[in-house]
Structure formats: structure tokens, C-alpha cells
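Dumping the structure here so I can ask a few things about it.
Note that one protein chain of the assembly has been removed; the remaining protein chains are unaltered in position.
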Amino acid sequence: MKRKVINDPVYGFITIDNELIFDIINHPWFQRLRRIHQMAMAQLVYPGAVHTRFHHCIGAYHLMRYALFELKQKGIDITPEEETAAKIAILLHDMGHGPYSHALEGILAIDVHHEDLSAAIMVQLNKEFNGQLQMAIDIFNDVYHKKFLHQLISGQLDVDRMDYLTRDSFFTGVSEGVIGYDRILKMITVHEGDLVIEEKAIFSVEKFLIARRLMYWQVYLHKTVLVAEQMLRKIMLRAREIGATSGSPFLNKILHTAKEDIVIEHMLTDFCSIDDYDILSAIKLWMLHEDFVLASLCTAIINRKLLKINFVEENEIDAALTKYKQSIQKNYTNIDEKVVSYFVFGGMVKNQLYKTDYEKIKILYKNGSIKDISQVDNALMYKNLATAEQKYYICYLSN
Amino acid sequence: MKRKVINDPVYGFITIDNELIFDIINHPWFQRLRRIHQMAMAQLVYPGAVHTRFHHCIGAYHLMRYALFELKQKGIDITPEEETAAKIAILLHDMGHGPYSHALEGILAIDVHHEDLSAAIMVQLNKEFNGQLQMAIDIFNDVYHKKFLHQLISGQLDVDRMDYLTRDSFFTGVSEGVIGYDRILKMITVHEGDLVIEEKAIFSVEKFLIARRLMYWQVYLHKTVLVAEQMLRKIMLRAREIGATSGSPFLNKILHTAKEDIVIEHMLTDFCSIDDYDILSAIKLWMLHEDFVLASLCTAIINRKLLKINFVEENEIDAALTKYKQSIQKNYTNIDEKVVSYFVFGGMVKNQLYKTDYEKIKILYKNGSIKDISQVDNALMYKNLATAEQKYYICYLSN
Amino acid sequence: MKRKVINDPVYGFITIDNELIFDIINHPWFQRLRRIHQMAMAQLVYPGAVHTRFHHCIGAYHLMRYALFELKQKGIDITPEEETAAKIAILLHDMGHGPYSHALEGILAIDVHHEDLSAAIMVQLNKEFNGQLQMAIDIFNDVYHKKFLHQLISGQLDVDRMDYLTRDSFFTGVSEGVIGYDRILKMITVHEGDLVIEEKAIFSVEKFLIARRLMYWQVYLHKTVLVAEQMLRKIMLRAREIGATSGSPFLNKILHTAKEDIVIEHMLTDFCSIDDYDILSAIKLWMLHEDFVLASLCTAIINRKLLKINFVEENEIDAALTKYKQSIQKNYTNIDEKVVSYFVFGGMVKNQLYKTDYEKIKILYKNGSIKDISQVDNALMYKNLATAEQKYYICYLSN
Partner (left out) sequence: MKRKVINDPVYGFITIDNELIFDIINHPWFQRLRRIHQMAMAQLVYPGAVHTRFHHCIGAYHLMRYALFELKQKGIDITPEEETAAKIAILLHDMGHGPYSHALEGILAIDVHHEDLSAAIMVQLNKEFNGQLQMAIDIFNDVYHKKFLHQLISGQLDVDRMDYLTRDSFFTGVSEGVIGYDRILKMITVHEGDLVIEEKAIFSVEKFLIARRLMYWQVYLHKTVLVAEQMLRKIMLRAREIGATSGSPFLNKILHTAKEDIVIEHMLTDFCSIDDYDILSAIKLWMLHEDFVLASLCTAIINRKLLKINFVEENEIDAALTKYKQSIQKNYTNIDEKVVSYFVFGGMVKNQLYKTDYEKIKILYKNGSIKDISQVDNALMYKNLATAEQKYYICYLSN
């Protein structure tokens, strides 16, 4: 196996030095992640945010490599097999994401969620790779006995989050999202089988949580991003409703399969054949569609003439919806009552800093005791940690 | 006009504070540049290199704004109208680029070059904007009397190059491509109508030329990038040859118009309707095509199983071509003589540091004299400046 | 006046384009800030933190320039005279800092604080510059009628803090201290004479406060930094106590002037003649001093063999002091009761995120209303903002 080095503007160089990992990356289903944007429609606000889920997975793999190296340096027992398995698990953690990721999740393949797809895809890949992925799957599913390996993949301080915050911050240019991933990874260790973090990293962890909060409100849930992603969903729903087809046979099949006919295991090939390119091409085609609703939503998103969006108080939503619907029906004769909700609709977004019930962040004190970060005296977030914040929004057509 | 601020990971924030410029950016033909990658297939080697031509144009606009600010600070006479015109000219300089830019130039629309398309598009936009773009067009075409404005757009040290080197270096992570654009722009001035650069910037200019050279060999003309882009061309040529159509009516029209039927002015709407998404969707569709040549090239590029590529000496090309063609015809029964050149072919790439005949870099000395950089004593590149370097390559299918 | 450009690794280039400002920077009393470290003893932990107060003042000047530019773009009325005055005021805001800044404040010149010295120095400079600094002084002293100019210099979101957090973060390499100064400065404006910040910057402001908190605990109040700076104070106090002199006549005069003999206006020349070099040279000389206390503290700090330091609970201090004092007296026969407190001592450090009583951060909502950030619903810090955190520490000699 010759070593392969990948240039990464975020971390410098990423090294691949294992043949199995190399082969997994070269698998068409993994290569397909090159064609799925990490941040869906955020690029309409942050033009640099065009990086891909492929890049994120490679980046999370790099942080896993770094984390395991640090843990081994601290004397934590990790076998070469476990190391490879943990790296594979993080590489594959997002395999179940489809076109435009979260923005179309549950919409394209009705009510199918990416975790279930990821699981099914891993099972299939494990067959192709003659069972070599079994330990990775066990770690991913949290049935492997060294729990900390799973916690590195999925937890409050996992390498998935560390990579996406770092990477999304880099590509959007939102410098406030920068986290000290290297400092945090230098200070993790394992205590009674759990991933814990040393006391002196407490301010870096606070900072990490705040950076995440900021990225949510400023980037992921930015108003313009929100409305664009909602329009994307409306487009797909309308296309299904009226039976519109695109140039992609795989997309057509996924989109027009009734919910009761879906069997995840049977749809894997179709699912892994579609990506952002199929969606956007379909939208471009539908700009010419005879259905006014579909055509106008498609044209709007391609030319970036989006619906308006406001944040409102919860109790103002109904009145606002009524007001805008009436206004539209007065001004647009071709938008009747049946379709007006494609042009006026509301919703809610939520952002919770820290879920105290699970995915805890455990702080290891010098005296050997452990505290959950939400219990640390003087810690800034203390009482605020567990409170979820939510915002209500309303989208509407306006001339 | 309220000011609009765009986050840019490269420069921080980019400010738009002119209504006409704002409207141009919002034009669907400009928004379309969001869907054209700046670096075509380079992302197959540098996964971060997925930024768009839209982003580059906005970035070059930012550098133009900065350059004009510096020149005005030095007392150079630039009217507000000229400033707006120069900014518009650089915004629009790449409008004629089609899908995958240089990689498919002259291929999609047979023998049509992006400069001619840019010119035609500007004329059309000028009509839509009631003649407000005329000065920008004059500057772009180098018929405006203040020549330095054109030189900022197109020359050895123009803001186009400064942005693309800086930006491509940023997104690829090739730190050696970093140039000191800010130092250079601090040291430009105007002498007898020409853009010149102060003596003390001479080392930064040297460095700029070297960084460009490095980016060419290491990134733009990287072997894997080369072969991927050649395969892209072969795919389009084959699709035309066998009359393959895609789901995009506009792409079909552009691709299958005979050379003699092309009238640039008549194709603008079709041309501005296609982008990287149409091309990649077509390729994905053609993976299923009955033509073996088309299907296998398309599958190869989507799954990143590329042809092999070697750099060779010029005099070795013919023998190598013969050898590989014979090998293929022995191993692949479905590749006959008529199509073997889709799987084995050679070519040449060239990189010239500095063209002494035009686009000079003029150095202004403290005593008021002017020298071309190729004439500066002691300057590193001196004799080497004008020598073009070329490399010959050969691509071939190999099992 | 020719423009002068200063290279700054933090902001790129800093431009000086005003003759008076140029002359102020060239004044020996301002040049002296080149010889005062911005972060005193922090370099013993963060080797990069050797930047100077000169650099910080130039940097804060740059941010002031940027802030005023943005405000003018938003239509805020600022005259050229006011612009120059505000720039001068920020340039001079730290003039009263002496060697090792806060670490020796009130120690070298007994109970003299840097604000009083700054004020006296500005008065003196104003004489030398023929009254041209009067408006700057008025802004600095908050008696100028446009209050927002003073708030840019001294407030919760002033350019002083923005520069030192950004700069200290840069030079220490503590990436978590990075703040989005550019985003905040893009979003300030003036409302009824006060500096306010637009609603959409609220997360950046939160982030700014958190970054400051992190820098305090992780850097400024780092245990090792604390003990080194306390040792520095002890050294100066001991030198005064025993009448030790150094090679610097000015330091000798400042150090050995009795409190009742101090007249700030008369000590300016002496004060502005000393800097970190005088202090460190004295310490190096005193390594050879016959007084065991002085010599051993000096040797310890020069060779970085510092006292031990622990954070303790408030109620544990007395017992700990007693314990360590007894231990020392047992082990070191030459440390008697009179001097033991040079080698065992305790103290308290405090860090308050936000002082609600003054220096408010006012948020301007789209509807024109104003709220203090501590009153914003859902804002993370809400109840925690005003709580000061304090830590108790104990330093002691240990073999």
C-alpha cells in the first residue's frame, strides 16, 4: 500500500495509509458524496459554502485519526483493528445522506431517514467487502464494547461535529464559528470506558458550544437559507403531486414511489444513483413545465428570486398566513386556494445547545472525579444549557 | 440603495454599494455562474476546489474596488462613472464561460470562444440595462482612453489573475500559490496613462509570477486533472458523433448544432441556460447509454476510474500511442479501430511565465524611468521569463 | 504628507495618512511603547506572546479607522477633525502604561495608576503639539458632545478590546480567542448619540464576550502567568524595601521615591524613560545581589524556575499559607519569618463578563427600539452576564 496524501485547505494534508480505507473511498457510493453539497442551499447566502459531503467525511476521518493518535499516546488501549474500524465508521457515517441532505430528508424518499439508509448501505458494503466492515458497523451502532469509540463518532464532542463546524466556518468565512478542535482533541481521554475531557479544556468546550450555537442561527438557520430549502421541499412535493418527471430515471423512481411501496433494502442502488445534480437538473427542466406552481417555484430558486421570509412570534403565525394568502389571491389570478400554500407557509426551527438527557460532556477533574458540564459551577451556560431556543417563521410571495 | 455585504472566506467581506451593480449580479445570466465551477475537474484531485465562477467574479470585483481606492488615494483621476464602469467590466469579464469553462471551450459550441460570447452577452445586457453598460464595454474592449482601467482587467498583473490565484490557492489548499495581492495593489500607480508598478514591489512581482507558474504545473495542469478534462471533451465529442441526447433541451440544442449553423447572437439564451449541472446530469444519464464508448467514458468519470496518464518526451508519443492502441485492441474486443482513439490519445500543455511581446509589466523607478520587468538587471527571471515550457502527455486505458 | 504603510501580520497593512498622527507616532514617548510587552509575563507560557504595546496601539488605531469609515458610509456625521481626533485618542489611550503594564501598576510608582499618567502625558504632549490634541483629549475624557466617539475608545465593544483580543489570540496561538471584529464593526451604528449594534450582530457579540472570558481564564489569568507576575511585584517591593539599585538612574528614581513625594506631573520624563528593558536588566543584575530574597526571586524568574501555584477555595487559604510557611522555614534556614511572605502568599483574581451598571451593549432592533444585551430574551448569557467569577490562588516555594 503506498500512502496517499490529499490536500485539504482546512487541515493541510490528509493521509490515507490503509488499503481497505482506500478501497472504500474509491467505491462509487462513496465517490457519489462528491456530488452532494455539505450545506445544501447555504451557498445562496455564503458563496464559498459549496464544499461537499465527501470532503466533510474525509475531514472527519482525519480528526478521528488525530484523536486516536492522541489517545494512544496517553496509553489508552486501541488495537490496529479498532483503529481501522473507527476510521471506517466515521468515513461512512453520512453514507445515507441523499441529495441536499437534511433539506430533502424524508421528502424525496417519503419518511425515510438517513440513519436507516446509512445502516442499510453499510450492511450492503460489508457484503461487498467480505465482512471486513463488521467491527466498524458495531462501533457505529454502539454495540462495540469500547464505548468511547462510538462516542468519538456520535456525541456532544464527536469528530463529526468538530469537522463540520470547522469546515463550514472555513468555507463560509464566518470566523466566529472557528473552534479549537486541536485543543479539545489534545485533552480528551478515556475514563471507565467513556470519553471524557480534562478539566482544563472547560473553556474550550464552552467556546465550542457557543460557536455551534452561532453557526446555527447565523448560517444553518439563516433566513434566506431557510426559505430556499423550504422552496426546494415544496418543489419536490409539487412534482410528486402532479407526476412531473425529470431526465433522471433514478430520481423519477425514488420520487414517485408510494410510501407503502418503499423497501429500503431494495432502493439502495436507485438511491445511491442520485445526487444534487439530478435535483438541480430536474428543477432547471421544470422551469419550462406547464404547471404554474412547479414552474414558478423552479424559476424562482434557479434565478435566486426567493420568497420573502420573516421571523414572527408564535401567536402571530395564523393571522400572518391569512393576510398573505388573501393578498396573493387578490394579486395572482392563477394561484387558487388549492395551491396557495405553496407560496405562503410557516414553520418553526429549533436549536438546542446541549441535551442534558443524553450525549453528555463529562469533565474529568484532577482528583479523578467526573462531572457533567451542565453541573459545573461557574460554567457560563449552567442553567441555560438545556433550554432549546425556537423561532417561528413565515414565507410568502410578494411583488 | 442599501449596502449589501457578502461573506467571503478569502477577503472577509465584500461590499456592494451601487444599485446598477446589484442589479447586474441579480441577473439570471450572472446568477448562472453559481453553477459553473471555477476549476472544472480539479476537484477530483483537490476536493476543496469546488468554488464557482460566480465567486471568482465577485472576488475580482472586490480587488478592483481595492485597486481603484488605492489609485485614487495616490491622486490618480478616476471619476465615479469610470469606477462603476471598471467594476462592471471585471464583474462581466467571464460571462462568456460555459459549463466547465476552458475544459469544454470550443467543444460544446463548436469553435466558439468565450471572449466572443462575453462580448455578445455584454451587448445584449447593455440593451436590457438601457445602455448603462457602455463605458464598461469600452473599457473591456480596450477602446476607452484611460488604458490603465483595461490593464487592471486584462494584463500581466490584472485583478482577474490576482483573484484566481489567491482564490484557487485558498480552496485547493496549495499554500505555495499564495500571492501578496495586497502588497502589489498597494504599489501600483499610473504613469503616462499606463498601469505601472513601483520599484520596491519587484520581489512581490517575481513571487507572483513564480506562484502562477507553480499553480499551473501543480494544479491547473496536474496530470489527473488533465486526463479528467480530456475525458470530458471526448464524452461530448462522442455524444455529438452518435447523436446522444440528454434531459436538457438547451444542452441538446447547443451540442447538436452544426458548426455552420452557429450564429452567436442567436444562441445566447440557449447558451446561458446551461451549466455544469446539465453536463454532469447528461453524463450520469449516458452511463446507461447503449453505446459502449459513451457509456464507459461516462461511468469512468462519474466513478473516478480515470484513464492512465503519463508525461512523455515529444519524440516518444507516436510509439506510445501505437503500443497502447495495440494493447487495448487485444484486451477489449468491443473497442475497434474506429473508436480506439477515445481510449488512447496524446496531447501537449504549455505554460509561459511572461509574454514579452504584450501584456508587459512595467516597473517605475524612483527617478521616474520605466523598465519592463524582463529588462531589470539582477531580476531572477531575466532570460527565463519569455521561455514557454511545454509538456507532452499520453492517456490510455489500462486494466 | 506621503502615506506610510505598516506591515501587520494581524490586519495585513495599516495606513498612516495624516502628518500629525505620523509625528505623534514618531515621538519618543510613543516609540517607547515598542519596549513594553503587551502581555507582560504571558510569554513564559505562550512563547509567541512577545508583541508590544506599540503594536497594539497601532492596531487599535487601524480598527478605529475602519469603524469610522463604516459609520461614515452609514451616513453618520463625522468631520475630518473628529476623525483625526478619535484616531489620536485611541493611539494615546495606553500612553500611561509603564514597564510590564498591569503587572507592575501601582507598584513601581506607588499607587499611581495608568489612567492618571495617560491623562498627564496627553496634557504634556498637547503642549508640545501646540494644542492640536485638545479634541482628542476631550474625546478620551468623555467630555466631547458626540459620545459615540468616546464609546469607540472605551466601552464594552471598543476598538481597544477588539484589537487586544484579536492580537493576543493571534500571537499566543489560542485560536478560541478569535473574534469576528470585522462583522461587529460592520454592524455598529449611532442611535441618539450612542454607539449601538444592529440586532443581527447579536450572536457575534455573544461570541465576543465568550471569547474574552476564555482569554481571561486561559491566557491572562493562566496560573503560570499569575505566579510570574506576582513574583515580579515581589521583586520590586523587595528591591524598594532594601534599597537595591539598578543600572538605570530613571528606574532607581521612580522605584525609590516615597509615596508622599510623588507628583505625577513632575515624574513624566523619568517615567517615560523606563520600560521592560530596565526592569529585566535590573532583575538580571540583582541575581547577584547579596540579599538572599531578592537574588533568589530574580534568579527564579530569569531561569523560569517559578514558585508553585494552586487554585484553592477561599476558606482553604489561611490553612494553606500556614502549612507552606512552616514547611519552608523548616527546609530553608535562610528564610526567616520576616521574609517568608515573599515565598508563600495568596491572592484572588476576578473576571466579569459584562458589567451591567455601565459600559452597556445596546442592541438596535429593526423597529427602532433599543435593548441592553443583558435584557435580550433567549440570549445565552442573560442571567449569567453580570456575575463576576473569582478564583483564589496560593503561591509557594517547593523543592
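The first chain written gets the first letter, and so on, giving A, B and C; residue counts start at 1 in each chain.
Operating definition for what follows: a residue touches a chain if its C-beta (ideal position, glycine included) is under 8 Å from a C-beta of that chain, and two chains touch if they have at least 3 such contacts.
Note that the structure is a prediction, hence the values are computed from the model and not measured.
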item: Residue of C:V174, C:L255 or C:L397 touching the missing chain in the full complex; value: C:V174
item: Sole contact to the chain not displayed, among B:N26, B:S175, B:T269 or B:S398; value: B:S175
item: Candidates C:R304, C:K330 or C:K366 - the one touching the absent chain; value: C:R304
item: Identified contact with the non-displayed chain, of C:F69, C:Y277 or C:F311; value: C:Y277
item: Sole contact to the chain not displayed, among C:S204, C:S248, C:S296 or C:S374; value: C:S248
item: Hidden partner chain, residues of chain B it touches; value: 174-176, 178-180, 182-183, 203-204, 206-207, 210-211, 213-214, 217-218, 353, 378, 380-384, 389
item: Those residues of chain C which, in the complete complex, touch the missing chain; value: 6-10, 12, 26, 28, 31, 34-35, 43-48, 50-52, 54-55, 58, 170-174, 246-249, 273, 277-278, 280-281, 284-285, 288, 302-304
item: For chain A, residues in touch with the removed chain; value: 3, 5, 12-13, 17, 73, 182-183, 186
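Here is the rule we use: only the chains that are shown with their structure count from here on.
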item: Mean-CA-position distance for chain C and chain A (Å); value: 42
item: Centre-of-Cα separation between chain B and chain A, whole angstrom; value: 32
item: Sequence positions of chain B contacting 2 or more other chains; value: 12
